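Let me begin by handing over the structure; questions about it come next.
A protein chain is absent from this complex, but the other protein chains hold their places.
Here the chain labels run A and B in written order, and each chain numbers its own residues starting at 1.
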Amino acid sequence: MAGVELLSDQGYRVDGRRASELRRVQCRLGVLGQADGSALLQLGNTRALAVVSGPHEIRGSKSKALHDRAVVNCQYSMATFSTAERKRRPHGDRKSIEMSLHLRQTFETAILTQLFPRSQIDIFVQILKSDGGNYCVCVNAATMALVDAGIPLQDYVCACSVGFVDETPLVDVCYAEEAAGGPVMAVALLPRSEQVAFLSLDSRLHEDHLSGVMKAATVACRDLHAVLSRIVKETLQEATAGE
Amino acid sequence: MRDNHASSFRVRQSPTISDTVQRIDQLNFSFQLFPAIASYLHHFRSCTLLGKVLGADLTHFLTPDCSVALHYLEVLELPQLHGVLFTHTAYQHVQHKSRRLYQRLRRLLNSPRSDCVLFANEFQLGAYVDRQPSEDLVAWQARSVYHAAVWYYNHLSKIIPVVMVTVDSAVVEKYGSATEGVYVVPFQAYLESFWPDVPEASEFLVSLHQALTAKEVESCRGSKREFAEHLPVDVLEAGIRAGLYIKGTLSMNKHKAHVEAFVRQPGLLSKDTDDVLVLGIKNRNRAIQGDVVAVELLPRTEWQGRSLTLGDVGRDDCPQEESHGEPMPTGRVVGIVQRNWRDYVAILPPPEEGPTQGRQAQRLLAVPWDFRIPKIRIATTQAAMLQDVRIVVRIDSWDSGSQYPNGHFVRALGKAGEIETEVAAILIEWGISVLPFSEAQLREMPTDSPTSPWALDPKEVARRRDLRLSHLIFSIDPQGCEDVDDALSIVQCDGLDSTIEMGVHIADVTKFVPPGGPTDLEALPPHTTSADRRFDMLPPVLSSNLCSLRSGEDRYAVSVLWQLDKETYEVKDVWFGRTVIRSTYKLSYETAQAVIDGGHIEIATEIPELSGTEDEQQARLGELRDVLNILTDVARAWLCRRTAKGGLQLEGSEVRVEFDGVPGTVSGLTPKKALEVHETVAECMIGANAWVAQHLCKSLLGCTLLRRHPSPRPELFGPLCNAAESQGFHIDISSNKALSDSLEKTKDHGEPLLSRILRMLATQAMSNALYCSSVSVPQHDLKHYGLALPLYTHFTSPIRRYADILVHRQLLAVLAAENGDFEDPEVMLSSTSLEEICQHLNERTRAAQKAQKDSVELFQCLFFRDVNPGIEESSTDHRVADALVFAIRANGVLVFVPRFALRGAIFLKDKEGRVARLMADGRCDFSHGSLIHKKHEIVSQPSDGQPFVLHLFDHVTVSFIALHTTWRQMAVPLHYIFHAIIAFLICSIFTTTWADLKYL
């Protein structure tokens, strides 16, 4: 790409990070009073609000209900002002539908759905500001919202995207790096068991590099897990101290 | 992870500067600022290091501000300046302003030699400053750089002062003495006070400054447009994608540089088709040789053909009816995708008559050495001093309002015509930089001095096969060769299945050159031998000592050992591996040939290794002769087998340049004589290379560096077929075998030179051999056409070629892997990086070849200039020689002079349009008439004389003069000097006298 140098010779990325460095994570649980669980999570400049409701009775047609486990319903939407170019529709476009589907798949693996037969769990995620890694921020935010809602999970679900530039995996890519068109892999990991809950790869990546990228993603997800669990602990401590 | 101790988080407006704003970035970039930073300073080795460490003898850091970094980068590039600390602010400024300078800056920062480092101040907590609401960009940049300098100074515990240089006096005033230890000084004053012993720096600064002011003056003047504006980059890119424009590299027609240029599309290997013709200066629109441009095709009705007239570099501006080929796509340049400007060697025209403008900088048009480059306008005050001096010039810009590009003077090379100057000019023109070995490289080297002699490491010896006692090893090289990288051995194994063991032993360079080390990095550009000097790739301690397989000394080697059938010389088995050897004889080609030819005891004096009594000498000589004879037989058998498969024996016209004691003069030019032993050694090396290539490809350890020679394009055989046809031969070009066979047949012709010339023409038709990665090219394209081998590589010259070092590493890794020892996977390069290296090697090899060719031409030219000072006629004159016509062109013929292995053009029509006339004494002159050009002959029909005919393969006598150093006369354009090195003057036909026809 003309002009944009994703990884400088000195090893800095466009926003000044090193290749294996995550953006700053900030997160607050229970931001919305009405919902069963909510979380606002910010990774660098990407900010997502996740709201969880349920488990509750199936809404709409009862035929959707599953007799042995809960239905997970996800909706992903992006605020019209979240990107530099104004978006026309907040949700319902193909990308959002795909993203909703990905989120559902991710969380169906993580939530212990068999505990809530014939019920429904809703996860709504809203991107308020997008600067790359939307999927990953959504997953992390939704995890936190699920924790806030007290829904039993196998494990945290931590997601991180990894790009690949100049033979180097770039952890947690920002928008500029995403837009450059190189391969970007999004990994959602259950960190304790190191099981992969979700994996997607855009663009072409040579097989030889796959293990390196996966490794970088795994490390990043584990780091994220540490941050997220620390935040949960702190939130709980504050809550209990207040009582 | 930084999050745990994340320091601060700031949001900065993204620096969007665009001409027409489509949208406003709502998005802010976040910059993370780090509490810890790498220090480049020697004292702070404990800090995380980023590759480079600045020298310990540093007295201060030099921090250029944005405009210094942008406008005077070239001064900062001077190797004399140390400790240049670029701030990220300045770095980004350069990136925004000029892509070309940005690339330069990156190269500078990456180069392991330069003492320049980058401080990412905008990512550094404490070093970053926010832009204030009322602050303009320039003020903020100055503040940012200053702040970074102060921060850095404090970071280094105030040990080393930081000097910020600027050209803005306001900045000096504002910050000059704000902090102790951080000085802000004007650049000029800085250079004068800190580097008084580097006057070049100041001069360079002045030169750049003049160029800069001259440009400003010009832009104020607002002259009328000479050229159409270039389209902006985004329009070009869109147009190229949409297929409106064609992107390609512009190359000028060597013979018609002012009129004809072609745009070759990348990726297409074709030589002629698919090119787009660009006619005229206006259509070329300021593009220069080598630029990547976008062209728009003209309507089909305006398409024209390429010129077929014999190019005469001296008179391409003369009007004459030209013959053109078929109309081909013709276009005009609409924009430039990438400039490929480099340093140009040029010369200044003589001063114009008239009042000089005092001490004011003169605006002069420098005439480049390469005549494909337009004249460059430079401003200099040193014009008088630079008369007759070859100078290096860089182009800065070429505005649409200017007829010539603007540039600036960089440095002087020396008086034109002197051998040193001319060699330096050639090297610069081909982008070959010859730098002394760096300290880091030498530190990496083992020592071998009388006080601490180098010795084999017993542990290393134990890991290798020891051939020191078991094998008779010898090397055959040119006389006086210092860097012996190959040696040979023959051992006759007696036994039940009696075989011959033949060995090729190559110096184990990789033992001393670890991958990624300074020597390895510096070795990447290939190294050349010019006719009178050699540029070593490796430091002398390796190239002419520890890696040179000298006789009587223990050396590490990588060997290929074949078990050959005693009768057929078929290879029964092959062994590769690391060895320890001791060469017994270091022979020259001539001596070796003499031994084979049965010379007796007198040869013994030529071989210093033969000592002892006469009988002993005789016995050992006999032993050597036996071995050499077997070697010759084996090579003959192999060559025979390879030829049967289609291996070509081609003819290059090479000359040897002889120098006698007088420096700067050439005393003789002799065509290189080929002895059989040359072929023998070459065949052994080809064998070793081919077997190594095969072995590497058999193992599946990744991609391999190979050398491929693509099949030539059939249309390029035109001149060859035409020439052969005129003598009644048919050349079958369907395959290398067919070609080889049909060339073989021409040997029987009465004219002994015919076969040689045809082979020469065949060589011309060949494509270049290329380095490639085994996975990037389909299997059937990996073959070597000329050698008729399915796989080939370069293995046998690791001292001189970098490719061989890589192949050595690959071979050793493969061998290790075969023993189950995957010691160093780093050695196997990834396919992309290998491909990149191959590209680079190919490019550099080409440049080296061209430079070599140019230097030979230079020496030829010097020879003709110096050897015959002004004597007009004499039968022994070197300037007269027999020549053969080998091609017919529209306005002349091409001839080959076997005596000097020279090729050149003879014009039968001069620039007034007169044609050659044969006079009664056999000489020629020019008079009015016409020229008839046929396939195999050309007829000159003067209106007042007998017509005469030149056929292909006619003998003519030619005389040549060096186009003398005519830069004093404006009659001959300056830039043809040394290019039209030797003008062939005509010529008498079938006679021994020669004509003195000068139209030059």
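As a convention for this text, contacts are C-beta pairs under 8 Å (C-beta built on N, C-alpha and C of every residue); 3 or more make two chains touch, one makes a residue touch a chain.
One rule holds in what follows: contacts and distances are computed from a predicted model.
J.: UniProt protein name for the omitted subunit, picking from "ATP synthase subunit gamma", "Ribosomal RNA-processing protein 42", "Dynactin subunit 6" or "acetyl-CoA C-acyltransferase"?
T.: Answer from the UniProt record of the missing subunit chain: "Ribosomal RNA-processing protein 42".
J.: Touching the hidden chain in the complete assembly: which of A:Glu21, A:Asp122 or A:Glu178 does that?
T.: From the options A:Glu21, A:Asp122 or A:Glu178, the contact with the absent chain belongs to A:Asp122.
J.: Just name the one of A:Pro90, A:Pro117 or A:Gly212 that touches the chain not displayed here.
T.: Of the candidates A:Pro90, A:Pro117 or A:Gly212, A:Pro90 is in touch with the missing chain.
J.: Name, in rising order, the residues on chain A that touch the hidden chain in the full complex.
T.: Touching the chain left out of view, chain A contributes residues 26-28, 31-35, 38, 40, 42, 47, 49, 51, 53, 59, 75, 77, 79-81, 86, 90, 122, 124, 126, 128.
Keep this in mind: only the chains that are shown with their structure count from here on.
J.: What is the distance, in whole Å, between the centres of chain A and chain B, each centre taken as the mean of its C-alpha atoms?
T.: The separation of the two C-alpha centroids amounts to 52 Å.
J.: In their complex, what parts of chain A are in touch with chain B?
T.: It comes out as residues 2-3, 5, 8-12, 14-17, 21-25, 44-45, 81, 83-85, 129, 131, 167, 174-176, 208, 223, 227.
J.: Under the stated contact criterion, what part of chain B meets chain A in this complex?
T.: 1-4, 6, 9, 11, 23, 25-34, 50, 95, 99, 106, 109-110, 118, 120, 122-123, 233, 237, 830, 832-833
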